[in-house]
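Below is one structure. I have some questions about it.
Here the complex is missing one protein chain, while the rest keep their positions.
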Amino acid sequence: MAKNILTEENFLRLHKTIQLNRGKKGALMPVLHEAQKIFGCIPLEVQKRISEELGVPLSEIYGVVTFYSQFTLEPRGEYVIGVCLGTACYVKNAQPILDKVAELTGASVGGTSPDGKFSLEATRCIGACGLAPVLTVNEDVYGRLVVGDVPGIVAKY
Amino acid sequence: MTNSIGEIIDADAIFITGSNTTESHPVIGAKVKQAINRGAKLIVADPREIELAKDADVFLQIKPGTSIALSNGMAHVILEEGIEDKEYIKANTEEFDKFAKKVKDYTPEKVAEICGVAAEDIRKAARIYGEASKASILYCMGITQHHNGTETVMSLSNLALMTGNLGKESTGLNPLRGQNNVQGACDMGALPNVLTGYQSVVNPEVIEKFEKAWNVKLSSKPGLTIPEAMHGASHGDIKMLYIFGENPMVSDPDTNHVRKALSKTFLVVQDIFLTETAELADVVLPAASFAEKEGTFVNTERRVQRVRKAVEAPGEAKPDWVILMELMNVLGYGKKYHNTEEIFNEIREVTPQYAGITYERIAEVGIQWPCPTEDHPGTKVLHVGKPARGAGLFKAVDYIPSSEENKEEYPYILTTGRNLYQYHTTTMTGKTDGINEKAGECYIEINPSLAEALNIKEGEIVKVTSPRGEIKTKARVSEIVGEKVVFIPFHYAEGANILTNGEELDQYVKIPGLKVTGVNIEKLA
Amino acid sequence: MITLKINGLEVEAEEGSTILEAATKVGVKIPTFCHDPRLVPHGSCRICVVELEGGRNLPTACTTPVAEGMNIQTESKEVVETRREILDLILANHPLDCLTCEKSGRCTLQDLCFKYDVKETTHRGAKKCHPIDESNPFYYSDQNKCILCGKCVYVCSQLQGTNAIGFAERGFPTHIATPFNEGLAHSTCVSCGNCVSVCPVGALMPKSKEKFRYWETRTVRTTCSYCGVGCQMDLVVKENSVVGIDPVMAVPNDGLLCVKGKFAFNFINHPNRLKKPLVRKEGKLVEATWEEAYQVIADQINEIKTKDGADAIAGFSSARALTEENYLMQKLMRAVVGTNNVDHCARL
Partner (left out) sequence: MKSIQELEQACQRGLEKINIRLNSVDEKHIDKSDEDKKHKEKNHVMVCGGTGCTSSGCQKIIGKLDEELKKHQLTEEIKVIKTGCFGLCEAGPIIITHPDGTFYSRVNPEDIEKIVENHLIEGNIVKDLLYKGAIKQDEIKPFHEVDFYKKQKRVALRNCGAIDPENIYEYIALDGYKALAKVLTEMTPEGVIDEMKRSGLRGRGGGGFPAGLKWDFTAKAKGDQKYVACNADEGDPGAFMDRSVLEGDPHAVIEAMAIAAYAVGSDMGYVYIRAEYPIAVSRLQIAIDQAREIGLLGKDILGTGFNFDLEIRLGAGAFVCGEETALINSIEGKRGMPRPRPPFPAHKGIWNKPTLLNNVETYANVPQIILKGADWFANMGTEKSKGTKVFALGGKINNTGLVEIAMGTTLKEVIYDIGGGIPNGKKFKAVQTGGPSGGCIPANYLETPIDYDNLISLGSMMGSGGMIVMDEDNCMVDIARFFLDFTVEESCGKCTPCREGTKRMLEILERIADGEGELSDLDKLQSMAKTIKSASLCGLGQTAPNPVLSTLHYFRHEYEAHVKDKKCPAGVCQALLQYMVIPELCKKCGICAKKCPTSCIDGVKGKEVYVIRQEDCVKCGACMAACPFKAIKKG
């Protein structure tokens, strides 16, 4: 189902970002952030292109991409569900909510559902502790949840 | 090398020309990369986009054989921008004006035309080399193996002299000697025109000195170089050839001519394996390998270093020095040596540069000649203060194309060289499976547009012909070579040297133009 | 100069030098895994921790610069306990197969567990299980034995400049990998083996032809017989065969080698080595005695000298042979044969 993200158009946008950042020191991180936005992930072909144009060894780029949780190697699901497991949320039992979402979407924590529709992540604290426990679906945020609310939310997507 | 390997790391700018350093001298290649990590600027001039080209600030993919034009072009820019070292020129050099006048007409635009690179890159390269406080030139056979090899080296020394990059740490003119003891062989006078320490055979005092040392009559008539001897053999002037530790049937140009020459003479070959050359021999003598004998090698930075025996030689093989000594005794020269240290001490007596070096002193760390006395620490950097000759001599040299170029039926330029895995004629490296897995067979690198024009696919067998012969080899379609240039590594029998020209030699040192050969390429039916 | 105390011993040390350097200078041994004098100290393994009087934690000797009046204990109770715990933790994620592991006898982990009496791990839990990377013809990479000291990565990037391998992932799953775990053969690895030479355990090992134990071998220091760099190397010898080669930390190569120097030594004990003199009889090369061979050569030389003169003979010496041998070759041609027709392949 993964639609072909490695289009020429995307690589052109990547090229522009690299040209913009080439001179700057520590350019790799901003470029990787852009690449993650453009492609939805940073696969081998993209890392190779960045390595050639930015002059950073491929092994170093692979090390950086696999270090930070925001960068992914494979495309994620259409909807990325993030259940916050910050302490404030965890203490107000976010764990059962996470288990429920996993159960309903068929996506394991950190994985993507077989139909590629949902990716499920246990995210770090996103700073909305006033709404604990919190769940995000791409940009939308749902706060002050109980396990019962989960089916309603998942059904919406 | 005028300087030492360790200094490369502290250079501000490194100009690598005619050397695929990371493949031919890998550990020096690593030091160049360490220098770059510390911020050094790198200029690379080579017909192939070698691995180091990616790290270079300026990469000049020049046409083979056009190095003199490039050097003169860079000199032109350095003078034009006034970044030459005026005090150094005034105090330490001769004939600068003649040189300055010569390079006047080597404008970047004109040189760009000859070399096939952008004029702006020539300016950039010149600026980097000129403005650096410590700039080091590294070069190898890519500079010397031309019909005008010697003058090409002189064109590089002009650059070093005019910018004062001599006699200082991390500078200098540094030929990367290709083999483990080629420096030692030259030092020992295994050359037709000099005895040990480059003492000329035509100098009567030298002849007298050696005659006294060896109490024997000596000829002062300069002998033949290998190409001349090969020529002589094929014409019957040379009746006997004694070849030890070499495999001309693969390493020398024009293999067919070499075969003809060797077959006509009484041939003695002394080696560790039955090489292609040994198969033609009348007498083959089994020798010990480097791990089976004590002695010394001299590396590219003039450092005399110990070689030690680890295992016994197989069967009846003997160390080469034992064979040579025993043969001399059979021929009536009674001198006996019990070990190589005795030979070394004899060398020290007749070779000023080696006088201060002893086995004991180099037990831990080798010493770099010249080392005149036993308390002398050896010489890291040559030409300190003033050039050894008293004054650096500028040489106004012109770029002259090789006769191999622009030939009707052989329109493409073949250049030869090494790859990382094999060494010379694969006699030693070819015995390790991993090496053959990585680089077991011959190939020809062809530029994609040329391959397309000739409808040649990657991996296809093609026919390559030159006036000397033809070979069939596997095509490797790659951007590494330019449009009209092809590359074949010379390691493999029935390979590059079937095609190369053994006649067009450098007038001074008789080195063949192995880097430029006119060839034609045809798709096999 | 800084004065400090190590195990009660007064020590003088350069400003800016580390505790490890100061200790080594006075012969005090401090265990290390991830230290290499050529690399920027990165303090990953922590086995070199020492006790600093008044210090909050145990500083690592390899990274901490000396300071005036320091009072250091390198084998105090707390230090030994901490090292035992670190070894315990390493063993918890390391296969205990010293009986068949080729590194046995030369493995720093094995030596330190012996020194600090760490028989086995007291932890049980998840263990690494990566496939062994056999794709390189000269050496293999077994990530399950890796203790993540990082030296192979830093040698490959800081010294060799090839950047073939790097750290992948984070935390407990961290491992050394080629990009996308595609294997060494698909990486930029040039098989120089410099990583193999610095690996303190059996994670990176040459594919030796012959099985051998290090205690059965002796080493002979020599100079490499391939290119003109003149790398210093130790031949590892078992009975009469060379079974391995290690770089030497000395001028001019400072512990580096290349693929040929490190791995292409098979020619030495190769069966096809020439073992007896051969003389051509009726067009075929047949074995002969030395005396016979010498006589044939001597006769030829004398015959040609009288008929055509010494200059009809030419000798090619060898840039691969010893300095002393080149001297004798040109002496043979000049003093004995009587011609200057002697040259060698400086031109190739």
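To keep things simple, chains are lettered A, B and C as they appear, and every chain counts its residues starting from 1.
One rule holds for everything that comes next: contacts are C-beta pairs under 8 Å (C-beta built on N, C-alpha and C of every residue); 3 or more make two chains touch, one makes a residue touch a chain.
Treat the numbers as computed from the prediction; the structure is a model and nothing was measured.
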| item | value |
| --- | --- |
| Contact list for the unshown chain, restricted to visible chains | A, C |
| Candidate in contact with the missing chain, chosen from C:I6, C:V49 or C:V236 | C:V49 |
| Selected from C:I2, C:L89, C:V220 or C:A250 as touching the chain missing from the view | C:L89 |
| Candidate in contact with the missing chain, chosen from C:C113, C:I147 or C:C258 | C:I147 |
| Where the unshown chain meets chain C, residue by residue | 41-47, 49, 57-58, 60, 63-65, 78, 81-82, 85-86, 89-90, 92-93, 122-126, 147-148, 150, 167, 169-174 |
| Contact footprint on chain A, counting only the chain that is left out | 25-30, 32-33, 56, 60, 63-64, 67-71, 85-88, 90-92, 123-132, 134, 141-143 |
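We adopt the following convention: only the chains that are shown with their structure count from here on.
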| item | value |
| --- | --- |
| Chain at maximum distance from chain A, centres defined as averaged CA atoms | B |
| Centre-to-centre distance between chain B and chain A (centres being mean Cα positions), rounded to whole Å | 56 |
| Length of the line joining the C-alpha centres of chain A and chain C, rounded to whole Å | 44 |
| Centroid spacing, where centroids are CA-atom means, of chain B and chain C in whole angstrom | 28 |
| Touching two or more other chains - residues of chain C | none |
| Of chain C, residues touching chain B in the complex | 136-138, 158-161, 190-192, 207, 220-232, 235, 237, 240-242, 250-253, 256-260, 263-270, 272-280, 285, 290, 293-298, 300-302, 304, 307-308, 310-348 |
| Chain A residues touching chain C - in the complex, by the definition given at the top | 44, 47, 57-63, 66-67, 73 |
| Chain A contact footprint on chain C (complex, rising order) | 157, 163-170, 177-180, 187-188 |
